[in-house]
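Only one protein chain is missing from this complex, and each of the others stays in its spot.
Entry: subunit A
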Amino acid sequence: MVRSKAPSKKQQKKGIDFKKIKRKLGRKLPPPKNATNTEIKSKAIVLPEQSVATNKEGLAVSKKGLTLKELLQQSSHHNAKVRRDALMGIKDLVINHPAELRQHRYAVIEKLRERISDDDKVVREALYQLFKSEIFPGCAEDNQGLFISLLMTYIFNAMTNLAIDIRLMAFKFFDLVVQYYPPCFSLYAEKILQSYEDILRKNQFYLEDKGKLKTTLSGLVRCLSLLPSKKPESEKSISGDRIIHAFEPDTPTANTGFSTIIKKLKELVLVLINCFQDFIPLLNSMPQLDVLSFDCILSMLQSIDIAVRFFIYGIHEETPESICDQTLSSALSKKLLGVFPLYPKHHLSVKEDDRYFILNVVIAAIFLHLRELVCPSANVFEKFLEFIENALLGTICSSTRSGKATWEKHIPLLLPFIPKLASEVQTGWQSRILESFTWTFKDCNPESSLKLACLSMIEEMLIPRGYMHYTKASDTVVLDYQTVWIRELPLLLNLLGDKQPSSSQVVLCLLLRLGQFSGSNPFLFGEYENIQFALSEFYSTCQEGNLYYGPFMRLPRDCQELSICCLYYFSNLNVLLLKSLTFCCLCSELEPFVSFRIIEVLHAAYKAGHIQIVDHISFFMTLLSRFKILPESICPVRESDVKVSNHGTFKSLTAMLCSYLSQMGDSSVVFHIVEKAILGLILLQPPLENACAMLRVLIVLDSKPTLLSEQSIIALSNFLPGYLMDVVHCIPEDDVQTWRYYILPCFFMFDRSSKLLKLVLDVIGSFLTDSNLSLPSDTSTRYATDSLSRINATISLLLLIYKDVKVRKIISSFRTEIGSILQSIASLQSSEVKMTLEERHRFQSSVLEKHFPLVRMVGNQPRGRSSFVGNIEKKYRFS
């Protein structure tokens, strides 16, 4: 419209006024220069953020509604604030959607690693927090190697940045990486040490910013502690069901690269020493040792300590001598050991004392490591010895509670050197060092880790490892202290109680080792024997008739097992200890398994000749006679109270003791020893179960023509009738199994000695005479006390005897005795006058019921009926 008109006008004008313009037909004119473009173009506008309802349904977003991709894009925004917000956003998103991180972790790392050398401090800090709190924990189980290698290039880059802040931050990042992926250090060890060295050389900064220096140094300490060392690490873990002959691939040892870094490490140590030296004047000028500078110095010293340890004990090809050459050893001895001990110039607070103490302890530890390499002069050595003595005695540290805590925490650093020092220094110092060590051992808290450290040192000094060399008997100084330590052990056990089973276990282990070792050393042998008295308190004590159980009862199973094993090694177990063990075994709270184990080990000790036979047998007898059966009634165990009852336990105990006794050697000799003891006990009328157990022991040891002496047969014949009647009275008739268990021992005895049977029958007969029946309280039976039940029991008993084929055969030769018993029963019925009618009725109904079959049985003997049977039957017919 406009466009088309305008050119035509112009054309006309031009054509008239000016020269003619050639015009080609069919062509449009170029637009005029001043033409306004009025064309309207339209494009679709996509605004995903603004349409709330549609787009972000399935996507994980941060609080501000940004997706991970956007956040990552924003993290490289030129505005520091936006970058930081993006990082915060990522953190926020990852917390809410952990899966998102797992899916895109490589993308995230690749983007975020650029920020490690970010110019802005706040951004770096945010990044650090993000890595620390989310990304590393989130990616812990992944293939970390790749992950770390992505990061490391940027970290190294940052470490060489010009800005010191960025460099320091890079170290902080590296520290974080090492925490989550320790092998990373060994991969880049050389480069890392170089970086540390470079940064520590810049000595102007650390005097200014100690906080940063502190974090850097603590990172260094962490790195160095990853250096491999030869200290024996016990690998006791055996996986349960692994196949024994399984192929085990040679795991590539991560330590292979460490030989090369020794040179670097040496330089680093020199730098650290210089660093330390720079700090010293500062300390003197400062009014007091503040926390930051203390931490810095401590980290430095710890780094040196670790490096030195690596030089000496580490796994590498070079010898310690070649590493600690002139430069290093002179630097160490002049600049580090020369200033020892550090002490406060102004002496202001107690806290400061403790700090100086810690520093000195570390320096002393370094010195002790290096002692053989630097060959210190006598003066210096003396100085250190003096410090060690005082440190052990606790005189340097403050007496406040925190001081004590520091002392307990840091003394273990010095302890590993004690055995070696004590064996090498001159006698005067030896006793001083051992004295102070003993003081430490006694003084420290039983539950502390210091105590454990002391214990392991004691083990080392008492039981030499490796090639066996013995403490010479002439070495009286050492022996005195050894005595003190050993005597302390059982007391310590009692003191520990059951509060800390792990500590008790350590003590018990030491005791066990001591026991095993004591066989070859006469001095230790005697001392170990003496422990018994103190140790009996660990099990139980008996004071004025009251029993007190020791910590043994309450310790976990493995500790109990250890303490039981200790018993085996006493070459002469004394009666006191045996007594307290007996009380433990008899205690119903102790698990049966443990008490069986005690008996088992004691028997093994007996076999090895460590217990007197008399003591051993009386131990067994006490167990049998004093074992308390719960519940007390003899009634057979019903299903419901199996849990409460310990009948089963006692049965297996009896079986166990019987088999042990029969293994003890010539059984006739053992029998004579046991016989006397058992008869003594049996006459005291023990409960039926215990009596039965003792009878069982007798028959196990006895042989076919009985070995019982005349006296014992008489004694038994007085006891057995009561026992038998009680058994019959107490156990219901249908429970044949229980019956057999209790009565069988008697049958065995009858089988072996017919005389005993005759006497027993006589006594049973005499029970039934009138005069005895009228005495209501006869002591020979415990349960079947009244006359009615006694008669009842007699009849049941005779029935039982006749049911057993073997015994019936034996008893057939005692017709007269049986006959007289039956007769007296029968006559009792007829002549019962004192009873009331009702009683009489009950009596007859119950007795008759059983009496007839009995009489018939007796009558059915092969020889036919005898006259008295006929008489009895007649009598019944009358009544």
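Simple rule for what comes next: a contact is a pair of C-beta atoms (placed from the backbone, for glycine too) under 8 Å apart; a residue touches a chain by one contact, two chains touch by 3 or more; residues count from 1.
We take it that contacts and distances are computed from a predicted model.
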Which of the following is the UniProt-recorded protein name of the chain this complex doesn't show: "COP9 signalosome complex subunit 6", "Histidine-containing phosphotransfer protein", "Protein ROOT INITIATION DEFECTIVE 3" or "AP-4 complex subunit epsilon"?
"Protein ROOT INITIATION DEFECTIVE 3"
Kindly state which of the options A:Arg554, A:Lys607, A:Lys651 or A:Arg808 is in contact with the chain not pictured.
A:Lys607
Per the whole complex, from A:Thr260, A:Ser659, A:Ser709 or A:Thr816 the residue touching the absent chain is A:Ser659
Candidates A:Gly211, A:Gly519, A:Pro556 or A:Gly648 - the one touching the absent chain:
A:Gly519
Could I get the residues of subunit A that touch the absent chain, sorted low to high?
235-236, 238, 240-245, 466-468, 512-513, 515-520, 561-562, 565, 568-569, 600-601, 604, 607-609, 659, 663
